[in-house]
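Once you've had a glance at the structure underneath, I'll fire off some questions.
Removed from the display is one protein chain of the complex; every other protein chain stays in position.
Read from first to last, the chains carry the letters A and B; within each, the first residue is number 1.
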Amino acid sequence: MPGPARIAQGLLTDPRRPVSFRFDGRQLSGLAGDTLASALLASGRLLAGRSFKYHRPRGIVTAGPEEPCALVDLLTAAGREPNRLATTLPLSEGLRAESQNRWPSLRCDVLALNGALSAFLPAGFYYKTFMRPGWAWERLFEPLIRRAAGLGRLEAIVGRHAEPAEIVHDHADVLVVGAGSAGLAAALHLAGLGLRVLLSEQDSVLGGGTLLDPRWHAWRAHALGVLQRLPQLRALTRTCILGAYGQGVFGALERLEADESARFGGQRERLRVIRARRVLFACGATERLIAFANNDRPGVMLAGAALAYLRRYGVAVGERCAFFVNNDEAYEALFALRAAGVRVVGVVDRRAVSLAADRAAAAGVPVFRDSVVETVRGRARVRAVGFAQVSGGPRRHLVADALLVSGGHTPNAALATQLGAPLHWEAAIAGFVPALSPGLGALAGAARGEGGLAACAADGVRAARLLALELQAGAPPTADAQPFPPDERQTPLLALWDASKGPRGKAFVDLQNDVTVSDVHLAHREGYEHLEHMKRYTTHGMATDQGRIGGLLGAGVLAAARGVHISAVGQLKPRPYAQAVPFAALAGPEVREHYKPKRRLPLHAWHERAGATFVSTGLWLRPLVYGDAAGWEPVLAEARHVRRAVGITDVSTLGKLEVRGPDAARFLDFIYANTFSTLAVGRARYGIMLREDGMMMDDGTTSRLAADQFLVTTTTANASAVLEHMEFQLQANCPGLDVVLSDVTDQWAQFAVAGPRAREVVAAAVSGIELSNAGFPFMAAAAMELAGIPGRIFRISFSGELAYELAVPARQAETAWCALLAAGQPCQLRPYGLDALNTLRIEKGHITGAELNGNTTPADLGFARMLKAHGDFVGRHLAARPGLQAEERLQLVGVRCLSDARLRNGMHLLEGTAVGPGLGYITSSTPATADGRWLGLALLSGGRGRIGETLRASSPVHAESVPVRIVSPHMLDPENTRVRA
Amino acid sequence: MSAPSPDAGVRQGRWPAQVLEIAALRGAGSALAQCAHRLGEALPGPGEVRASAPRVSLCVRPQRWLLLQPAEGPEAAARAHAWQEGCGGLAAAIDMSSALSVLLLSGRPAREMLARGCRLDLHPQVFRPGMAASTLLAQVPVTLAALPGGLLLLSPSSTAQHLGEWLEATARPFGEPGTLDIEALFSGETATRYP
Partner (left out) sequence: MLRIPCPFCGVRDEIEFRYRGDASVARPAAQADASEFFRYVYERANPLGWHAEWWLHVGGCRQLLRLERHTLTHEIRAVAVAAAAEPAR
């Protein structure tokens, strides 16, 4: 059996399968089934790290997720993962781990000097000491403190990200948290009634306390057998409930076993989001420490942990064990260790009377009643234990290499308190117990203050019956119940938090954050009397272990200092997450290229083949320019071709909504600031839409396809917001209107053919329509056929040129597009991308998202005269507010650069040599198609009155300042002769 | 213990169906159902899907139905026209054949796989054959319908490629992938594994 301390057959370890691993570079060996902690203990190694603040040597204190000290760095191919708990880290072949917070080595740590200087490092030390000079904090103190303190080391693994993790959504009637005797009994009962049960257990095996008591092994085996046969019961091991979020929602982290991890692409953890109608907290209780001088020395360990190492892994935590207890339960470890052949040198029991102590004494163990441990001797390992009677008397010593402590058990209340459960003091266990309101769920077992496996199991069944009643589950299950082995009679515990005597040696209440009894006293002296204030002043309970084994000690010490009972002080309330969670697991699968979904145009493949460079706008991927040449030249070439001849561009991303029904026109009159009820069938109209506060929301053209059928187009960016706005207005404010809204954005592919020769191209491609200026004038809309595909045609223009937009069902997009290209060949029809489209619209003075920024009114953008005079519409009343009519508001203008320099979006507009925020800013800019000189659109204070002025456009971050002339935003063809050609 | 059979994985397919949306106008009431009956169309109840080869109809919004049929059937436009003619005053009929892509999914682990991106409870006893629902999957809107032989997914066509890639990648750990056509959904096995 690998390791000198492996004295028995463990329940979980396989003696035929040795596993080799390295700790701090040393080759060691354990067994399959070990944790890193049990394998280290089996090898006789106890030292696991150095403490956070004083760099005191620390050992392994617990055998589970409550461990405050044995945190290690795990070294894997993916990098260094800090702060893994040795007590839960499964041992695997070739595992490499390193201790934390020591330099240069664990045995010889330079910064242990902090321990000697500790008189100068009390709680609040940082706040008081590093105040002056001000610069020194950032440059000197903080870097030094960061090196000295902290837990573990995070290596930069940029560029070598972990595999994206899954987030799995789970549903259940009842979530049972914890699979000890209470949780197992409850889960089996609930599932037996036909309820869907999710049983979560953070341990790698089910059973909890039943694993540690051989009398319960038959019951456990039977329960697991039944569980296998219940499909409605799903048990998740290695799964920690991270937080309770209300309304039946829980977050959980599942650590994957090696083969599962390999199957799922190497991810090591998966986050689960669990939705349950009820929760049953059977999450047990955590054994607590007692404060006494040097209670952090390696070898001081919880009694229950010693029992766990023996039962689960066959490991003795020491050769000469002493005990310090205040309760009978802790004696189980004593009897088990003795039975396994370990020498127990004595028990220090706070109580005068105890049935368990009587049994120990009868078995020949020296029992020291009414006594407390005052101090521990030894530095890297316990050598002797000093104790004395409570009533006084000389200190005596026990020579021991392990001191097994038990201060009682604290119910695990964190999750219940997150659901708002109040805590009440339970004197019988000297602990706080939460009370969950009915309708949320229930508590059972040790989490509710029960003691003894049989009592807990019975309590689990009681809670399950309660929940089944609430959920109106079917008949009780057929009696298949395995009897519970009876609990032993026990003498009650005697509350004990602090056995330290004065300032001799540090007595810790928080091992992970190095908080001592005297720190709590200091906090109290300085006025931090409330538990939550003391917590923040001392950092007690703020480490990753959330004060699981010492949290109540701090409260007890504070209560004594205040001279009140602990029930008046209360208990710290840990927030989610219950354990450290890797960011990769929280981020889930939606990272990097999967961060958001991609919307693709119906013609995406064609654009790709045509060599388009794509750009992400919102969720859409759109062709920015054809070809991959950088700079403005290819863009201007595309735009100039539109101005000179004809171009085609894909505008399928425009939001398209069908508005149908007898009241469609009335509804649009309410939604838009201008009128649509007067629009003739077969005509389109530009419309502006306001928010109720009078600001511009969106713009676009709307066509009337029939008396009761309109097609609304929105800007690409606002498509979903406009749909939601219209749905809200229809349902909240127009309940009487008979209107149907349908989002047909993805139904129609839409292409704009623009340029002086657009009519030639379209006429050659479409049929069923007469395209003369008289027959199909500007702002006309009609049905047409393109390459045999029925579609729609609109004479609308965003470029300032003669233009048509053609819509066909998206599935036939490529056929239609190619037919247009073929028909346009004689006219040299060429595609153009989003950049050229933008250049063209800026020159024409059309607005987009940069100008529809939520702060602009119709008047600001020059649409004041579009607002209808009669009738209600969204935004009408507040758009008329006098403040929004002020002349000095930012108004839309055009700007032309007076030099060869470039303009930039966001450049401030300033007068003369003025500095400061300026009079306005540039919203959109582009080189002009005509001469390549930059022009743009801007929002300028009193802008319309400044047309003709020369201002300075300035970008301080680029150190650029260029002269610009303020012009009308309609910089091209203000008379609209081209679009009406 | 026997090795997993080669068809243990998720099977996927596409159905290039014609999709017609029927949106009832106010007060259409039972007249619409009668009108639909005359056209030989079924209008299922809320949250229901009805599959009768080769047609599928479902309802995931109040007073709205999606009618699906194979692409080689009568043109969707013609079907829409028939609705417009027959029930014009009662409902709007809108062609959505290009707007929605239809994906098919079956195989024992299909629902377990969907739990990676879908927040609905897809337990086979909860989301039973004949049920339909609208929700989000892999961040995009999706309509799910449980047919006897598997699941039918409708997704906006602009995100169909995204969804297809997500399904393919997510299905990978669940065994050998397979293919599927609509015929298999109208009848056939319903064996489902759900955790």
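Simple rule for what comes next: a residue touches a chain if its C-beta (ideal position, glycine included) is under 8 Å from a C-beta of that chain, and two chains touch if they have at least 3 such contacts.
If you're wondering where the values come from, they're calculated on a predicted model, not measured in any experiment.
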item	value
Of B:Gly29, B:Pro46 or B:Gly89, the one touching the omitted chain in the full complex	B:Pro46
Contact with the hidden chain (one of A:Gly420, A:Gly474, A:Gly611 or A:Pro974)	A:Gly420
Candidates A:His217, A:Arg275, A:Lys573 or A:Arg980 - the one touching the absent chain	A:Arg275
Given A:Glu488, A:Glu529, A:Glu692 or A:Glu960, the one touching the chain that is not displayed	A:Glu692
Residue of A:Gln27, A:Gln247 or A:Thr977 in touch with the missing chain, whole complex considered	A:Gln247
Interface with the unshown chain - residue positions in chain A	245-249, 275, 420, 692-693, 720, 724, 727-728, 731-733, 735, 871-872, 877-878, 880-881
Chain B residues touching the omitted chain (full complex)	46-47, 60-62, 119-120, 133-136, 141
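Here, only the chains that are shown with their structure count from here on.
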item	value
Chain B contact footprint on chain A (complex, rising order)	166-171, 196, 234, 263-265, 273, 275, 589-590, 594, 596-602, 604, 619-620, 658, 660-662, 709, 738, 740, 742-749, 790, 809-812
Contact footprint of chain A on chain B as seen in their complex	21, 23-27, 77, 92, 94-100, 115-119, 121, 123, 126, 138-140, 156-159, 161-163, 166, 172-173, 195
